[in-house]
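Please see the structure below; I have some questions.
Heads up, one of the protein chains got dropped from this complex, but the rest are sitting where they should.
For clarity, chains are labelled A, B and C in written order, and residue numbers in each chain start from 1.
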Amino acid sequence: MDILYFAWVRERIGVPREQIETSAATVMDLVAELRAREERYALAFSELASLRVAVDQELSDFDAPLVNVREVAFFPPMTGG
Amino acid sequence: MDILYFAWVRERIGVPREQIETSAATVMDLVAELRAREERYALAFSELASLRVAVDQELSDFDAPLVNVREVAFFPPMTGG
Amino acid sequence: MHISVQREAFDLGAVSDDFARGHTDMGAIVTFTGIVRDLPDDPLQAMEIEHYPGMTETALRGMAEQAIARFSLGDALVIHRHGVLAPGEMIMMVATAARHRKDAFEAAEFLMDYLKSRAPFWKREITKSGSEWVASKDEDEDALARW
Partner (left out) sequence: MHISVQREAFDLGAVSDDFARGHTDMGAIVTFTGIVRDLPDDPLQAMEIEHYPGMTETALRGMAEQAIARFSLGDALVIHRHGVLAPGEMIMMVATAARHRKDAFEAAEFLMDYLKSRAPFWKREITKSGSEWVASKDEDEDALARW
């Protein structure tokens, strides 16, 4: 699965994207897995309220299932316009 | 006093402007004077609800006084934009 | 502030560029442009716009001044044409510059609502079957109530 990071999430994790093997059933499970990896992940995912997630390039919820998903992206609230 | 007419008021009266001698104290008095003149005035001023008036180039009411006034204009509701 | 009552066509692109330029402290620019619409049932040959020279400019200036004060605008523009226009031609435009988008949008809507019912313009539609003065709409008068 491709995991993408944007803005300060990208800066905290240190890479814009990475490929991981996971059997996480939901976004929340994936977050728990990532948090357990290293300090920088724990830091990036410390406050879920200030994070947004897109599953296969669609805005999604943290309880969304990850069946047949190719790409998950984490980022702060958007500030376009 | 200069009296101006616009749009269908102008068409009904038949002239875009005219100068008249009047001692009318208010717009309403002036309207009564004009109505009494000729059929075409009576027709143009038959329905005050569908008329608007400007006194010295400012939108005004029919009970506005005419002291030291140089110009009064009558016209239908505006349709700009 | 730029106010113009004119017979000639205006150049939306050039006017928009000029207006937007030089407002580095204003983050939001809104423009509204009104175009002579073709009538579906009775094809429009022309739209004729009459106005009240002298009063028109004063009225538009007053509206723009009100908009600038009320919505803290950096600038406002109103152009309105008169005379005979063909379908597809631009009748008028307004532009507003504000720090924030809400003010820029509201100021443009405020200007349009006032322009529709308080500026001395009268439209006449000329079709094959004759010509007719455009009636004012209750909804245009009602639109003023919110300001």
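Keep in mind that, in the parts below, a residue touches a chain if its C-beta (ideal position, glycine included) is under 8 Å from a C-beta of that chain, and two chains touch if they have at least 3 such contacts.
Please read these numbers as outputs of a predicted model, since none were measured by experiment.
Novice: For the unseen chain, which displayed partners does it touch in the full complex?
Specialist: In the entire complex, chains touched by the missing one are A, C.
Novice: Which one, C:Ala20, C:Ala46 or C:Ile126, makes contact with the chain that was left out?
Specialist: Candidates C:Ala20, C:Ala46 or C:Ile126; residue touching the omitted chain: C:Ala20.
Novice: Touching residues of chain A against the unshown chain: what are they?
Specialist: Against the left-out chain, chain A lists 4, 6-8, 54, 57-59, 73, 75-81.
Novice: Residue by residue, what part of chain C touches the chain that was omitted?
Specialist: Residues in contact with the chain left out: 11-17, 20, 23-38, 40, 87-88, 90, 99, 101, 104-105, 108-109, 112.
Criterion: only the chains that are shown with their structure count from here on.
Novice: Counting in whole Å, what is the centre-to-centre distance of chain A and chain C, each centre being its mean C-alpha position?
Specialist: 48
Novice: Taking the mean of the C-alpha atoms as each chain's centre, how many Å separate chain B from chain C?
Specialist: 26
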